[in-house]
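For this depiction, one protein chain was excluded, whereas all remaining protein chains were kept in their positions.
Coming up: chain A.
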Amino acid sequence: MKKLIQLVFLLTCAFASKAQVTYLDVHEKVSTYPKVEWVRGTPVTQFDKNKIYIIELWATWCKPCIKSMPHMNQLYTKYKDRIEFIGQDVWEDDIEKVKQFLVDNKDIISYPIAYAGKREESDFEKNWIKPSGTVGIPRTFIVQNNTIMWITNPFSLYEEHLQLLLENKFTEEAAEAIVKKHKL
């Protein structure tokens, strides 16, 4: 019994001393997804080296986020078998509000949803929002090969980007060029 307590203690220590993420930017490595509550879809805890992830930060009160949803949903519908989409709800106090929002807006948002929890307490705030210097939403992060490939917003994310990712040809420069082409 004493040994077991010791083991639990050691494990707790190991867990508590887990290095905090302090900087999250393009080219940085990521392995762990912060602890969040999964409202819909298969939970992601570790990033799979062989998968592509699109993480879209949003909140029920964020009008531009909502405006971008039909577009994101379209991309999701077309690419869901090849790319992992995560609608990461942030800066919100009430999970029920999020759940209700998903019911009310099922036509424009059908991708997996995670709930970060209260801003001050959430692991996502500590290990994602702050290290990435994020001060506003919507904000979109693209992860491939355990690396942050690009940080953008849903209005600047196009199918061509997803194609580049799938062809393993994605670079920040190529991504910016696509945006430029569309916004001219």
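Note that in this section contacts are C-beta pairs under 8 Å (C-beta built on N, C-alpha and C of every residue); 3 or more make two chains touch, one makes a residue touch a chain; residues count from 1.
Convention: contacts and distances are computed from a predicted model.
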According to its UniProt record, the missing chain among "Peptidase", "Peroxiredoxin", "Sugar ABC transporter permease" or "Sarcosine oxidase subunit delta" is "Peroxiredoxin"
Given A:S110, A:S132 or A:T152, the correct residue touching the omitted chain is A:S132
For a quick check of understanding: of A:Q20, A:T45, A:Q100 or A:Q163, which residue touches the chain that isn't displayed? A:Q20
Missing-partner contacts on chain A, residue numbers: 20, 22-23, 25, 129-135
